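Note that one protein chain of the assembly has been removed; the remaining protein chains are unaltered in position.
Chains: A and B, in written order; residue numbering restarts at 1 for each.
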Amino acid sequence: MALTLLPLTFLLPLAGCLILSLGYRHLGERASAAVGYTSVGLAALVTVFIVIDFLSGDRTPQSLTLWTWVSVDNFRPTIGLMLDGLSVTMLGVITGVGFLIHLFAAWYMRGEEGITRFYAYMNLFVFSMVLLVLGDNLLLLFLGWEGVGLCSYLLIGYYYEHTANGMAAFKAFVVTRIGDIFLAIGLFLLFTELGTLDIATILDKAPALWHRGNPIAEAAALLLLGGALGKSAQLPLHTWLADAMAGPTPVSALIHAATMVTAGVYLIARMHGLYDLAPTAQYIVGVIGALTLLMAGFAALAQTDIKRILAYSTMSQIGYMFLALGVGAYSAAIFHLMIHAFFKALLFLSAGAVIISCHHEQEMARLGGLWRKLPLAYAGFLIGGAALAALPLVTAGFYSKDEILWEAFAAKQNGLLAAGLVGALLTSLYTLRLIIGTFHGEQGSDKARHADPGKGLQHGLPLVVLMVLSTFIGAALTPPLADVLPAGPGEGVEAGHTALEMMASATAIGGGLIAGWLFLFRRAWLKRVVARGPGAWLWQFWHRAWGFDALFDWLLVRPYHVLVRWLQGDLIDALFLIPATVVRLFNAGLVRTQTGRLRTYATSMVLGAALLLLALAMGY
Amino acid sequence: MILVWLILIPFIGGLFCWRAERWGDKVPRWIALATMLLVLVTTLVLWWQGDYHLPKTGTPEAVRWAIEWHVPWIPRFGIDIHLAMDGLSLILIALTGFLGVLAVVCSWKEIAQRVGFFHLNLLFILGGVVGVFLSIDLFLFFCFWEMMLVPMYFLIALWGHSGSAGKTRIRTAIKFFIYTQASGLLMLVAILALVFAHHANTGVYTFSYLELLGTSMSEPFAYWLMLGFFIAFAVKLPVVPLHGWLPDAHAQAPTAGSVDLAGILLKTAAYGMLRFCLPLFPEASQAFAPVAMALGVVGIFYGALLAAGQQDVKRLIAYTSISHMGFVLIGIFAGTSIALQGVIVLMVAHAFSAAGLFILSGQLYERLHTRDMRLMGGLWGRIDKLPAFTLCFVAASLGMPGTANFIGEFLVLFGTFPVAPVVTVLASVSMVLAVLYSLLIMQRVHFGPAQGEVHFSGLDWREYTMMLGLVALVIFFGFYPQILVDTTLSVTDEVHQLFTSGSVGAAIQSLAGVR
């Protein structure tokens, strides 16, 4: 039963998208918004039904093949859906959180030009994202994968008249596409080696074909990782995410925090069997996660735009997920993915509430002192921030992040564990900096002084629901992953767990205390430190997120532009001017012989005859 | 006989169009539209009725073709009027019919002068193309191959746009003609050499494709002949460095001309390679494959880089065609079933997406009277649905999954990977470049600050229907390409068998040589 309803989860958003794009002339603002969120809402309802049905059943993976996509030789990818614990979890996050964000957007986008377009893209995004997680083969997954990329591009560049937004969208698409190349090549490799793209079959066949550490398995795992890095904004393909904040805030919440950017995590978890065969690749996953979470944590410290802070925080949190994947704790990664979706969506929506209330102001220096005026947004920030910083016991983030650290500990990856702990400290620091900077202190501008709090169900309901989900209540939702993903290294081991929990909690709370002290009481000192000398340099360095943009600009972008400019006139085609010129020269030369004078002509005849005779004589 | 009519209908319709001009501008348009619809419907009926799931190779050759028509023409040299249709030609003719309809419809308002003669040329091109796809006699094939250039030449020279400095439309048309005709003569030389080689073996003059298959020749000789064919097709495909005619021709042709050029004329080259180059010279093609694939990769990158540097929308699209045709070349010379199917899907897909983009640039030109992207920008909110359609075709052009282009490109890449992984990897890298040049259209034309306040007229129902139909087809074949595959499977299987047997033969020969 649940299986037959499964297609509705993506068909409903698709229908919404079609209605919006074909009838955009005839739909007003309210109708567009209604179509937009209703379609996703219905999909969420269907999902609820499916989840209940699935959980009440025996939870075995089921699949539904709609039709064979294309069939040549042994290449037979299908349009087939897979329903198991992992996809159910993802589906719930996408449609559930997706619906809340769609609803919130109806408030956020009020009065914007082209809201129909906005909702059409958003629905299309949900469609693609659902296909991504439901696809039972890698090609269908790739379809969703690229589809979400396109929607992300379109939504980042939603305010198309601003060149900067266009460039940010462009950058996002190009950088993620670089990752996609790796994914595509990975697909080619897997298909060539295993003769199938069906995920279940691959996971079945791979262990039989490859032993642990087989170079081909390693290569395939690394190639898939490349794709994941791009989409999930991990080092070194992370540079697009911060710029992607140019899009409307609900987009940042849905795509660049809750769902699309976690697709990489999903991919690796989905292909876990492959990573079990490729220890080196798996270790690299962990290391990249650790490096990213540190890099992004420091970068988040030095941002002034509230959305950019959240963007770096997202990178950092996904770094945690990668770290978990790297130590083989797939379930922990997915659990954190889900919890992160809740609290990060909450944070972004709250940020959105602040931004709209303050008349499109998102620079922290020009906000401040808003906690009285915007109580709901403040609450959202507090709860979401607490979950982000993993405040012990009461927040959902504590349970998910703690599990990751514990798995890292259990896997005896002390380096990764240390990175995770340092990251936790950083998280507390930048979270508090964000909250204090936005809601406390002096109002930085007139816009902040004249903030209008948001009103209405569309504004309030999503925030409240997400707040609830970000607390320990959210953590009670345990995803049914046991049948799909193997147990992590920490499963069934208890020694040292409590100690680690204590340590993590202490880090989070300690970070909070330091941050509170610094940002509440030592502001002036901080300002002086970052104003000049090594402090300023460090600030700039972190503000520019460790200079990766400049590096890539120098390494790739400029050579590309030089090459393009150099080739612009089609040099190879120009080569063909040579024969043309030769022909012309000959023509010019020969035409000169046509003097019109009889004597020339007669002479040429005599000379010609002489030459001809000479030629004959030479042969004689 | 139906095959003869498929060729004749456009020619006859074209003559009617010309004479009908005296009754006003509308009449030729309607006649042309009716003619192309007739071709399209006939082909679709043939598709519907015919059985193209032919038995696999190894069966007698009599059942090879679904429909065949055969009369002697010049008995002196064994030249016949031999028309035959199989899945591959069927699909390409259906495509010709469809793009023919589009070409007529998209020039409804664009062409205001000498309407009758314009449609005469347009229909003559299409008739010639149908002839190319149906001819199985090499002489007849060559005749149509060269003949279709003439009306195209007129189309560009008389109704074209003037290009940038020093590039008049007449020069462009002549360049196009000389490139293709001169390379065609090389093919004629190769055809004749093949015929004489066959004559030397058997004492029989024949230009029949089936009889010339498997003509035994010395290896270097076969290689030269293969090159003769290859160069002719390479110019038309086009393969870098023989591509010079294409950007100019595309940029300066009227919209209908660009649509036909990109949509079908380029496909005749791929068709020629699939039909003639590989099967007639399997060993030589096999030996040449690395070079061809390298050229394909060069083409992909060169086209992509050049496209990014253009200011003229149509030139940009033209260079993207070069890039896409690189994939076709790679797929053809990879020779695996999957890659060959990819080639076919990609041909169809590229026909739709390139036609769509060209028609859209035509519509832009009608409104803005420029093709220079520096003078555009911020058009999104100002031309109704046109930018949204552009987006769809741009997505198709960059190979977005869900479009037929994706299926084509990926089948090619999946099929090539086992044969030539390095080539595949390099070709995959170009996916990023594809994003760069494709999105450039969006970025420069439709996004960015608006240049002026003018709101341009939206798409009328004619333009809207055309675009919607194309988008629907692109997406339909993106999700259900299987009908193409089913129709052409027997053809690609055969090419694949010949190609691989070629490699075995060559391998055996080289082994023997070593011993």
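Everything below uses one rule, namely that a contact is a pair of C-beta atoms (placed from the backbone, for glycine too) under 8 Å apart; a residue touches a chain by one contact, two chains touch by 3 or more.
Note that contacts and distances are computed from a predicted model.
Undergrad: Which of "Cytochrome bc1 complex Rieske iron-sulfur subunit", "Peptide/nickel transport system permease protein", "Phosphate ABC transporter ATP-binding protein" or "NADH-quinone oxidoreductase subunit N" is the UniProt protein name of the chain not shown?
TA: Going by its UniProt entry, the chain not pictured is "NADH-quinone oxidoreductase subunit N".
Undergrad: Which of these touches the unseen chain: B:Val4, B:Ile67 or B:Leu158?
TA: For the chain that is not drawn, the touching residue is B:Leu158.
Undergrad: Could you tell which one of B:Leu185, B:Val291 or B:Val422 touches the chain left off the display?
TA: Missing-chain contact among the listed residues: B:Leu185.
Undergrad: Using the document's definition of touch, tell me which of A:Ala208, A:Ala524 or A:Val591 contacts the absent chain.
TA: A:Val591
Undergrad: Given the full complex, what residues of subunit B touch the hidden partner chain?
TA: Per the touch rule, subunit B residues meeting the hidden chain are 72-77, 114, 117, 139, 142-147, 149-150, 153-154, 157-158, 170, 173-174, 177-178, 181-182, 185-186, 188-189, 192-193, 196.
Undergrad: Could I get the residues of subunit A that touch the absent chain, sorted low to high?
TA: Touching the chain left out of view, subunit A contributes residues 583-584, 586-587, 590-591, 593-594, 596, 598, 600-602, 604-609, 611-613, 615-620.
Just so it is clear, only the chains that are shown with their structure count from here on.
Undergrad: Could you tell me the distance, in whole angstrom, between the mean C-alpha positions of subunit A and subunit B?
TA: 37
Undergrad: Which residues, counting only subunit A, touch subunit B once they are in their complex?
TA: 21, 67-73, 75, 79, 113-114, 139, 142-143, 145-147, 150, 153-154, 157, 160-163, 166, 170, 173-174, 177-178, 180-181, 184-185, 187-189, 191-192, 560, 563-565, 567-568, 570, 572-573, 575-576
Undergrad: Which of the residues in subunit B end up touching subunit A in this complex?
TA: 240-241, 243-244, 247, 302, 305-306, 308-310, 336-338, 341, 345, 378, 380-381, 388, 391, 395, 400-402, 406-407, 410-411, 413-415, 417-418, 421, 424-425, 428-429, 431-432, 435-436, 439, 443, 446-450, 479-482, 485, 489
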